[in-house]
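A single protein chain has been removed from this complex, and every other one stays in its place.
Chain naming follows the written order as A and B, and within any one chain the residues start at number 1.
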Amino acid sequence: MLNRRNFLKAGAGLALAAAFPARAAAGAGHVVIIGGGVGGATAAKHLKLTNPALRVTVIEANRSYIRPYGSSEVLTGHVGMDDLVVSYDALKSKYGVEFVFDTVTGFDPDRKQVRTAGRQTVAYDKLIVSPGISLQYQAIPGYSAAVAETRAPSGWIPGSQTALLAQQLKAMRPGGTFVIVAPPNPYRCPPGPYERGALVTEWMRRHNPSGKVVILDPKDSFVTDATMQLGWHRLYGYDIPDDYLSDMPADVDNRGKPSPIEWVRAKDGGTTERIDARSLTVTTRGGAVKADVLNIVPPMKAGKLAFDMGLTDASGWCPVDRRTFESSVHKDVFVIGDASIADAMPKSGFAANTQAKVTARAVAAQLAGRAPGEPVWGNTCYALAGSNYGLFVADVFRLKDGKIARVSDQRYLPLDASMAKIRLGAAYQQAWLKTFTEDCFA
Amino acid sequence: MSRLNTFASLALVLAAAHPVHAAQPAPRTPSVADVRATLAAMPRGDVRRGKELNQTLMCASCHGDDGVAPTRNWASLAGQRAAYTYKSLLDYQTGGRHENPRATLMAVAVKDMSRQDMADVAAYYASLPAVAAPAPRLDAAAHARADRLARRGDPARLLTPCASCHGAAGQGGINETPALAGQSVGSFVRTMQDYRAGRRVTDANQGMRQFAERLTAEEIRELAAYYARMGKTGR
Partner (left out) sequence: MGTLMKSLVFACAALAAAIHPAHAAEPTGEAMAATCAGCHGTQGRLGTVEFMPLAGMAEQEFVRAMQDFRSGKRQATLMGLVAGSFSDGEIEAMARYFAGVKPNAAK
């Protein structure tokens, strides 16, 4: 493995054999995108939509994409792993985006080149990096990538761990405990761990009725926490904590009985100190919790490539100019998606999608010698408290004093929403999975 | 009343054994006698209560406060025959209608409705005047073609006139046959395509399919505009 110094060196001095020469004709040029996830794919498509004359090359390690959004539905068998796979064909055939299926191993910001494991040197006029997240397994004592692959999967980047977790849930003993260790802020898909807990609880009502879900949390709150807990209350008899009760509608009636889903917050000792992979025991500040299935969503930082390319700061995320997402470290390099520091914007697919569009327009404008226009971003995260119980957070973001700020404080499904609205929310969530994938990849 | 609704809905949610997108039962095509029996059991509708339900059940968001769709993609229901609305709602609820993704949304939206609720909203929409919908202007020749199909049919293709069931003013006819006056173009065209492709099969004996499949796409578009422009104007 290359360390950062070597990584940067590896990119240097390879200019002579440039297989992909850059060419900056009027308004045109070569935009190279590293990473074919939501951010990278959307950027590629929108660059071509904005200016078909641009040459756009995506460098991506995998031949197809496995979507993380909606991937908790694999655990309950609602969809299979195959349903998560998204093809790059439309980006190639419909929009003329070029793909290099390879891993980036070197970067020379002075010569504006990247180098791949397959020994290709790719020159760019503008480089967009969409490296996603890296899971900090080692941040939890007792946890590691190896443990995640075999004993206690995270399944936060979908793949073999998602499949393993689904298997473990199905094989769990009757009356077993499914423990989710939630991550500290900031992390990808803020409502995700809680939606996962809800879907597993719903699944167990049918398949393992005496089983339970325990969410251990190093935080005291999460986005959509009030509406999600209201859903848990209505669907699973979950008791809503006192500090959330005052805003709840009148049908809320805490029973004081154990419920099949439990949320242990930091203030109640929910912070994980270490885990024992062999016995599947989580030691929290509040005591030991024995799991039958242990799902750990570890702390996160920017994707490894962002570190290798020197794009991160001390926080482990990538500082950018908020108007364009141009890196604060390297000129003509842009960092979008979860890896970037985007103030009020969450680390979500929807956010990455709108960042990609703003950046695509900015890059196209710069190449044409124009100033980038006024940006606007959006985010909608749908989440399920049950397969027929939808909720959401919806935001529009704008640039304000050099930072990205949300426009409105009204963001959530109202607590007094009708059941018709709640069910429609769930139906729209399912529809969104399709329309969103189309907007990014087709 | 809205409080009551919440509780009633809650019980249904808790009882829901299948997620939204679970495999749907195959729709069954009813006979004329089946449809008659269904409609004979329709409760008497209460227009006032229907007007309230139009809001509380969120129908109005897509179908309008006064049954006129605020955007031309959804169906307008003002002036719709109560029997047709009632039977449609029942079909959505019992799993007979999933001809397109929009039908999936309807199945979700009507899940908690009682038969009385259905009769009430049906009565409300029937009490409202049909309002002409935005539609492309037909030139004289196109209008004449649509008008001929509507009022005379086309014996060469065994097409009986639309008006023989749907009324000369598009007001709807016997039993559950719907009114067409003021129907939104998008909804009309989509409905005909669904009949034509055999995706929508819950009308008596699939009677509509034989007409829909003998019409060209162009004729469907012209008929859509023809009927959309009927109804009260100057809204």
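Going forward, a residue touches a chain if its C-beta (ideal position, glycine included) is under 8 Å from a C-beta of that chain, and two chains touch if they have at least 3 such contacts.
Nothing here was measured: the structure is a model prediction, and the numbers come from that model.
Which chains here would be touched by the one that got left out?
Taking every chain of the complex into account, the missing one touches A, B.
I'm checking contacts with the chain that's been left out. Which of B:Asn100, B:Gln116, B:Asn175 or B:Gln210 qualifies?
The single option touching the absent chain is B:Asn100.
Looking at A:Asn295, A:Thr324 or A:Asn353, which makes contact with the chain not pictured?
A:Asn353
Could you tell which one of B:Ser31, B:Thr71, B:Ser114 or B:Thr160 touches the chain left off the display?
The single option touching the absent chain is B:Thr71.
In the complete complex, which positions of chain A touch the hidden chain?
Interface with the chain not displayed, on the chain A side: 45-46, 49, 350, 353-354, 357-358, 361, 373-378, 380, 390, 392, 394-396, 398, 407-408, 410-411, 413, 421, 424-425, 427-428, 431-432, 434-436, 438-439.
Could you list which residues of chain B touch the chain missing from the display?
Within chain B, the residues touching the omitted chain are 55, 58, 60-61, 70-73, 100-102, 104-105, 134, 186, 190.
What we mean here is this: only the chains that are shown with their structure count from here on.
Go ahead and note the Å separation of the Cα centroids belonging to chain A and chain B.
Their C-alpha centroids are separated by 41 Å.
Taking the complex as given, what residues does chain A use to touch chain B?
Interface residues on the chain A side: 78, 206, 234-235, 249-251, 386-389, 418-424, 426-427, 430-431.
Of all residues in chain B, which touch chain A in the complex?
Of all residues in chain B, those touching chain A are 2-3, 5-7, 9-10, 12-14, 16-17, 19-21, 56-58, 101, 104-105, 108-109, 111-112.
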